[in-house]
Every structure is written in structure tokens, then in C-alpha cells.
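Every protein chain except one is present and positioned as in the full complex.
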Amino acid sequence: MNFITAKSDKVIKWARKNSLWPLTFGLACCAIEMMSTGASKYDLDRFGCGAFRATPRQADLLIVAGTVTNKMIPRIKTLYDQMTYPKYVIAMGNCTINGGPFSEHSYSVTKNLDEIIPVDIYVPGCPPRPEALLEGIFKLQEKIQNEKS
Amino acid sequence: MKTYTLNIGPQHPSTHGVLRFVAEINGEEIQNLKCDIGFLHRSIEKILENKEYYQGIPYTDRVDYLAPINSNFPLVLAIEKLANIEVPEKAEYIRVITSELNRIASHLLWFGAFNLDLGSFTPFMYGMREREKILSIFEKLTGARMLYNYLRIGGVAKDLYEKFEDDVLRFLTDLDNKLVQYNKLVTKNIIFKARTQGVGKLSKDLALKYGVTGPSLRASGVNYDIRKKIPYSIYSKLEFDVPTYQKGDAYSRFRVRINEINESMKIIRQCLIQIPKKGDFINKPPVVFKVSPGETYIPTEAPRGELGIYLVSDGTEKPYRVKIRSAGFNTLNCLEELAIGQKIADLIATFGSLDIILPEVDR
Partner (left out) sequence: MKNLKSQLQNNQNVKILTEEKNEFTLEIENNYIINIANLLLGKNYLSLLTIVAVDLEEKIKLIYRLADIENNRFINLQTFVKNGEHIESLSDLFKSANWLEREVYDLFGVKFLNHPNLTRILNPDDFKGFPLLKNAKKSLKKSKNPNQLTFF
């Protein structure tokens, strides 16, 4: 008889981090880089994150890619509440970190995303390269592995 | 008649941006459609009034991020017209070559996204693969993959690198071969034809009443291309055709854009032969740059239609008013009337074939 023993904690976290399913939530220019990351040159599917789901009930990763305006805030809150635990958020692009190029003289852009929903990983860039988004997903996988359950 | 209100919310699996439809349906047919826009209103026009002229060029990149060079073009032309700056000939050719390469990239992404809306996944991968080749040429030229900030007042930012012509010609020969395969896969496909022929018929009358321009108007029978009728830059020296179809349905709009890729390839080949080998790439204005008072409107032909900028200047270093006229605004207004009587799946096919992206509509 051949069997392997391990802590159930580690096995569950290993399964969780290698099958993150993102929600299709591209708002602006960073959405195109997210689509390029999912396409054939920088393949996102080989890390387990390839299945983009359209409904928040089946997703566990929310990648906010693009500028968040004041009109969009109630919708983001609703989407985040509809996702089930455990859920993670990546803030992609300069616009979600501190307003980006729209931080001055703008009357309709929300400068900080983390005042609305809790953010795990920040990926800077305008727009960030696909390799940068992949690095962000690796950091998230490390964070999931080292979580206290 | 009792209708059911369906909300096709701002988050949806299509790739055109954040847009909300509120449809009143009876069974599967739409009786009334309202579009809710403004989810990506980033107040670009207000920001441009507070920045100096050359600082405004990166903001026009973000108005239409799939063809940024085509969006920089009208602002730069308007400033040069008011300030009487002449652009050297080599810079004009570089501008046209990069702008036509951008047009091909934008149409390739549209080709992928339209098919993804209809449910087939393979053309999306093919479109993105070809687009990556164009992006690697631009990365060697400007340093960035998207949002290049490449055009400047008086010319362009950098000269062409040594092997530019070889790279571009190799890409064009490759694309010629690939387009034959894609035509067999998509254009002659029975399912694609059944899904798009006769769907979303935009009559010539309706298109003119709503001010629709660009490939959507050319698919309805009006032969109008700003590069031929109001030529700017060096387009009057180049020979190319303007594809026009008569039926006005989604299939005609698809064929217009595929033919436009071929025409853009012709333009690039002519430019690479005609470009002067030696010359300046920029005629640099002084750093503290003031423009004489006046106002002007410059229309240009972007991949989606007429993109124009109305610039008002009052003699200081910052513009007084910049208004961006985008093609998507009028086209989306037209969709409210076009969708009445269609089924919901046909609405998605029509919306995809009109090629609207939301940051252009909302600015």
C-alpha cells in the first residue's frame, strides 16, 4: 500500500492557491493588459488562474483593473459582498492605488480603492506589464500559503 | 402589454467596457432600451484645462487606449495649426506609419473580441497573437507596450531604429498569410454567417440622422472617409481604396473592417518606399510654449469613426477649452433605437459589431 501523509492545512492551502478563479472585472486600459496576460503569449492558465468566471458567486479573486469612479462604487461593493469566502483582491494599476494620472483636478475619480474594499496585493504601473501582473499573482499565492487558518 | 425589466449590468463578460443596459422585454424581444453611461467619466476635459499643452498628450492616449497614436493625432494637429508650426516630412511619414499600424492592431483586437461575444474562443487567441507582434515592434520603437505618448508638438519623440523596415515588412508578409486562414475560419463559417447576416440592420437614413461615422457608416452605403475627403498630414499623396458595402448588417460591418486591414497594409508599404532616408524627426518648439489666441476644429479618422478636437486658446500656456468629439457617443445613442424588436442575443451581436469602447464615450 502506498500513501503519503501531510497536514490537512497545507494540502488545502496548496489546492486553494493553485486554482484561483478570477472575476471578469476590467474597467479601463489595465483590462487590456489583463486580457493579454490571459492570452497565448503570457499564459495565465498554466498557473491555474485561467478560468475567468462571469458571475461573482463562482469566483474567488477580484482583479480591479482600471479607474474607479464615484458612480461605480456601489456596484463594486455589491460585487465584493456577493463573492463567498475565502476571497482575495488585487488592485492593478496606478489608478486604483492613488488616483494615477487622474489624481489632480478631477471631480469624479475615487483616489483610493482600499477605502471601499480590503485589498491584498497592489500591482503598480500604468499599465503594468503582463509579467508584473504574474508577479503579483505569485505574491498572492505565497500569501495564501503562509496564512494562519 | 406587461413587460419584464432586465438589467444587463455594468459588470458583464463582454470586453467593451462598463456599460449598463436596462431593457424592457416581452418574451425575448426588446420593446425599449436605455443605456446608462458615465461609469468611466474621468473628467479628462477638465484636467486638460489645467495642464500645459504638451502635458495633455498622455491624456489623449487614455481616451481610446486601443489606438493611442490615432488619438494623439488631432490634438497635436490642432496645436500646430494654431501655433503655425511646420512638421518635417520624415516625421509626417513616421506618424502615418505608426498610426496605420495602430489601426491594424485595433481591428485585430476587435476581431477577437467580437467573436468572443458570439461564443467562439479561437479567433480571440489568434487576434491577440497577431497583436502581440505589433506591440513588440512598438516596444522597440517607443519603450512601452500600450499608451506610448509618442507624438510630440512638431514631430515625434524618437527616430526609427535601424531594423524597423525589416521588422515591419516581415510582419506584413506574415499577416497576409494568416488572413487567408482567418477568412476560411470565420468569414466563410456557416454559424458565423447565420449569427450575423441580417442582424442589426442600420439603414443609411438612420445612420445619417444620428451622426454615425466610420466603418459603421461605410457598411450602410455612404462612402465617407476623412482621410480622402478632408485629407490631413500626407494622406493626399497615398493611394488606397475605401471599402463600402450596402446592406448595413453586422456581417457587412465585419467585412468592412477586414478589408480595412488590407488597405492599411497597402498604405504602410507605400510609406516605407516613399519615406526620406535622412531628415529631422521633430521641429522642436521652445519649452515655454504659448499659442496665439484662436479656435479650431480638427477631425481625423480613428479606427472607430471620426475623432475630433475643438481647441480654444487664449494666449497663455494652458488651453482654455478642449472638447473631444468621439464617434462612440453618437453610435451608442443610435443603438437605443436600433435595438427595438431584436432578441437579446442579437443585441449582443449588434453591439459588438458597432465597435464601441466606453472610455471614448465617457471621457
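First chain written, first letter: the chains are A and B, and each begins at residue 1.
Note that a contact is a pair of C-beta atoms (placed from the backbone, for glycine too) under 8 Å apart; a residue touches a chain by one contact, two chains touch by 3 or more.
Remember, predicted model here, so these are calculated numbers, not experimental data.
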item	value
Absent-chain contact - pick from B:K34, B:K140, B:R170 or B:K237	B:K34
Omitted-chain contact residue, chosen from B:K140, B:K193 or B:K209	B:K209
Omitted-chain contact residue, chosen from B:A83, B:A157, B:L185 or B:V222	B:V222
Interface residues of chain B (partner: the chain not displayed)	22, 34, 36-38, 41, 43, 45-46, 208-211, 213, 217, 222, 224, 229-230, 295, 297, 306, 308, 310, 312, 320-321, 323, 325, 329-330, 332-334, 337, 362
Touching residues (missing chain, whole complex) on chain A	70-71, 73-75, 77, 107-108, 116
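Just so we're on the same page, only the chains that are shown with their structure count from here on.
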item	value
Contact set on chain B toward chain A in their complex	9-13, 15, 17-18, 38-43, 46-47, 50, 58-59, 62, 65-66, 109, 124-125, 128-129, 132, 145-147, 359
Residue numbers on chain A that touch chain B, as the complex places them	23-29, 31-33, 35-36, 39-41, 52, 54, 66-67, 69, 71-72, 75, 79, 101-102, 104-109, 126-127, 129
